[in-house]
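The complex is shown incomplete by one protein chain, all other protein chains being positioned as in the whole.
By written order: A, B and C. Residues from 1 in each chain.
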Amino acid sequence: MVDLNVRINQLQLSNPVMTASGTFGYGLEFQDLVPLEEIGAIIVKGTTQAPRQGNDYPRMVETAQGMLNCVGLQNKGVDYFCEHIYPQIKDINTNFIVNVSGSSPDNYAACAARVDALDHIPAIELNISCPNVKDGGMAFGVTCEGAASVVRAVRQVYHKTLIVKLSPNVTHIADIARACESEGADAVSLINTLMGMAIDIERRRPKLSIRTGGLSGPAVKPVAVRMVNEVFHAVKIPVIGLGGIMTAEDAIEFMMAGASAIEIGTANFVDPTVTMKVKQGMTDWLERHGCKSVREIVGVV
Amino acid sequence: MVDLNVRINQLQLSNPVMTASGTFGYGLEFQDLVPLEEIGAIIVKGTTQAPRQGNDYPRMVETAQGMLNCVGLQNKGVDYFCEHIYPQIKDINTNFIVNVSGSSPDNYAACAARVDALDHIPAIELNISCPNVKDGGMAFGVTCEGAASVVRAVRQVYHKTLIVKLSPNVTHIADIARACESEGADAVSLINTLMGMAIDIERRRPKLSIRTGGLSGPAVKPVAVRMVNEVFHAVKIPVIGLGGIMTAEDAIEFMMAGASAIEIGTANFVDPTVTMKVKQGMTDWLERHGCKSVREIVGVV
Amino acid sequence: MKKYCLDLRVSAVERLSVKHVLLKLTQEAPLPAMQPGQFVEVRVDHSPSTFLRRPISIHYVDVAHNELWLLVATIGDGTRQLGRLQPGDEVSCLLPLGNGFSMPPKASNRVLLVGGGVGIAPLLYQGEALRKAGHNPVFLLGGRTASDLLELDLYKEVGEVYVTTEDGSLGEKGFVTNHSVLEGGQFDLIQTCGPKPMMLSVARYANEHAIECEASLENMMACGLGACLCCVEKTDEGNLCVCKEGPVFNIKRLLW
Partner (left out) sequence: MKKYCLDLRVSAVERLSVKHVLLKLTQEAPLPAMQPGQFVEVRVDHSPSTFLRRPISIHYVDVAHNELWLLVATIGDGTRQLGRLQPGDEVSCLLPLGNGFSMPPKASNRVLLVGGGVGIAPLLYQGEALRKAGHNPVFLLGGRTASDLLELDLYKEVGEVYVTTEDGSLGEKGFVTNHSVLEGGQFDLIQTCGPKPMMLSVARYANEHAIECEASLENMMACGLGACLCCVEKTDEGNLCVCKEGPVFNIKRLLW
C-alpha cells in the first residue's frame, strides 16, 4: 500500500486531499455523500470575529471552465462557530481547519485566539486573500507589509499550525510568501481566487452584486501551478496547492510543482464525491508508478 | 446601418475588431479565409530590433478553455519586416499595427523609430508584457517605473499612435496604465497573457520548454474584463480590450467594460473566420438594441 | 432526507414542444424517497460551456416504473444538451435536494397550485401528493401561448385545471393572477412556482386575501447543498440558502 501520510508542521494528514474553504461548508453538508473521516482535512468556511451577512445576491456566475463568486464571507462569527458548529464536528475523525478572516490584524488575532482554544482544531488557515470584502480581506494579501502585519499579530496568540492563504492577484507572490514565512507562518496555501468580472450585456450591468468576484475552477489551474512552483522554490515551509483541481492527475501535478498537500474547491460543486475519487486516483497512480509514499513526488519539477 | 467606426487617437478603424499580436501572423496566413480589409486592424507578430529564434519546442499546451504558449517572440527582426513583409501588406486596405518588443528602452525605441518611417503603419503596440522572454519583455510591464521608462524612450522617436500593451501579472494594473498615460501613451491595450505552467506528470517535467508560458483564451476572460474596467475608470486615454474573446457577445462585454476597440487572439485558432463572425454579430446585436453607433456602449458599466 | 449522487439511466425522452423536453430517468435499484418541491442537481456532459450542475425540479416520481421525471425548458447550452440525451445515456443526479412544499394541516383543504412557464414542473407531483392526502388541488397554469402548456391531461387526472395564455390561444387571455377562478375561489393554501414577477403577484393576491402561500424560488446555484452560500435570498432571518432552506419558502419569510 502506498503511504499517503503527509505532515504540515504539527498537522498530521492521513492523505494529502483537503477541501478548500467556502466550498465544502462545515463538511456536514456532504456527509451523506462522502465519508468525511477519509478526507485529509476539511477547511471550513471563512470565519470572522463578528457575524457577517455577506454580499447581496447574485453571488455567482459560471464562466468558461470556472466560476466567479462574491459570497463575501457570510458567517455567523467565531463565537457561533465555537458554540454551535464545533460541537457537531469535533468528534468526526479528521482534521478540521478553520479559515480565519478579518479586517484588521487585531480582529484576525482575536478570531484566531478563540479557535486556538478548541482542542479538535489543529490548525487555522489565515485568509489574507479574499477579493470579495471591502474591509481587509485581500488588502492584506497584496503587500509584504500587510501580510506580515497579520501573520505577526496572529502568531502571537495562535500556537498550533498556522497556514497563510495567499492571493494570486499580485506581481510577486514569492515575496509575499517569504514575508509570511519570516513572521512565523508554518505553511502557505495558494491560490485563492483571481479577481474577475462578468457583465450582463442585456442589462448593461455587472452580473455580480458587488461588480467583481473571485475566479476559481479549472480555468485558473495553470496560474495556480505556476505560483505553487514559484513559492515552493522561494520558501522552506510546506506549500499547500489548490486552484482548479478536478482529478487525481491535477492533484499530482500540484504536488510535483511543490505542494505537500492539496485542496479541492469548486470541483466539489461539479462532483460532490470528487475528494474520494482524487484520493483513490492518486493511490492508483502512485502504485502504478512504483512510489512507496506520496511524499516522493513533492516538488520534483 | 449601425456605425461601427471607432477612433483610437489618430487611428481610424472601420470597426472595433482587431486581431491580437502573435495569433494572426501578418494577416497573410489568413487571407484565403478572411477578407483582411474588413478587419478593423491587424496587429502583427511581436517584432524586435534584432532577429530572434524564440524558445525551443514545445511552445504550446492546451488547458481548460485556454492555452499556454511560450513562443518567445520568434521573428526575423524589424529590418526584415520593413524590407520583406511590409511590401506585401502595405497595400491591403486595413490598418496594420506593429507589435514592438525589446530588451531595453533603447532597443524598443530603435525598433519603433524604424516603424515610424513606414507610411502604411499608422500605429504601434508596445509589448511590455511578454512573459516568455528573459531579457526585458514583461519585466518592464510589472512596475510603473519600468513601463514609464519604455514609453518615454519610444515616445521621443515615435510620432504616430502609440498603444501600450499591459501585463495582467501585476497587483495594480491601473497604476501601470496611469504611468503609461503620463508618459504620453495614446492608448493602452490589455490583457497580455497570464503567466502559467503545466506539468507532464508522466515525464515529471514542465510541458513547455522554458517551464512557464502565457495563458490565453476564454479561461482568462473574467480577469481581462475586470482589468479593462479598472483601467477604463483610471485613465482618460482609450482602452483596447482583449483576453478570451470568442463571440460578439464577449466583444460587447469588453466594450461595455470600457474598451473602445477589441482584439481577438486565441479564438483565431479555433475558428479562423471568427473576426468576421464577431463583427457581424456585433452589428446585429447593436441593431437589435437600437444603437446607432458602437461607441454608445463603451464603458456603460 | 439522505442525499445521493446517482448515475441514472435515461429510459425515455419526450419532446413536448420545440423548447420543452420530458426526461424519464431510472436505475436498477429503487429510487430514493423524494418529496414534491425538492430538486435535482443534474450534471451536463458534452457541453463545453456548461461547467456547473443544473438544478431541475422533481417533476414527477413514477414509483410503479421506478422513474424520475424531469421537465426541462431548453433555454441555454446546458438545458439544450439535456434535451439531446438519448435513451440509454447516463446522467449524474444529485438528489433529493432542498425542502419541498408542505402539506396543509387540515383535512380536505382546497389548495391552489399556480404555475407559470416551466414552473409548472414541480406542481404535478405535489398535486398528486395532495390528492392522495385527501386534499383538493386546483391547478392554475399560465404560459405565453398554448404550446407552453404541457401535459395538461396529466394535470387533469390530479385536479381541476385552469389555464391562461398571454395571447389567448388557450384558456383565459392574460396572466394567471387575472384568472376568474381567483375571484370566486376560496383557497386555504396557495403553492406557486414560476417566473419571479408572477410569483410576486400571486403573493400579493395571497396577502390580500389572507391565504397561506408558499413560493418555490429559482436562484442561481453552484453546490445545491448549502455549502457555497451562492444562492441566498433575503429573509426575515437574514440571507438563507435557497438550495437548503428552500427552494420552497412561506412568503411570510421572504423580503423580496
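For the reader, a short list of remarks on this structure follows.
Please note the rule applied: a contact is a pair of C-beta atoms (placed from the backbone, for glycine too) under 8 Å apart; a residue touches a chain by one contact, two chains touch by 3 or more.
Everything quoted here is computed from the prediction, not taken from an experiment.
When the full complex is examined, the chain removed from view is found to touch B, C. Checked against the full complex, the candidates B:32, B:91, B:119 or B:145 give a single residue touching the omitted chain, namely B:32. If you put the hidden chain back, the residue from B:74, B:143 or B:156 that touches it is B:74.
Contact with the omitted chain, checked across B:23, B:103 or B:169, is made by B:23.
Residues touching the missing chain, restricted to chain B, are 22-25, 29-30, 32-33, 45, 53-54, 56-67, 69, 71, 74, 217-218, 266, 268-273 (touch as defined at the top). In the full complex, chain C touches the omitted chain through residues 46-48, 50-51.
Assume only the chains that are shown with their structure count from here on.
Grouping of the remaining chains in the absence of chain A, by touch: B | C. Taking the mean of all protein Cα atoms as the centre, the chain whose own Cα mean lies nearest is A. When C-beta pairs in contact are tallied for each pair of chains, A-B comes out on top. Centroid to centroid, with C-alpha atoms defining each point, chain B and chain C lie 48 Å apart. Separation between the centroids of chain A and chain C, computed from CA atoms only, is 36 Å. Here the spacing of chain A and chain B, counted between their Cα centres, is 34 Å.
Residue positions of chain B touching 2 or more other chains, listed in rising order: 65.
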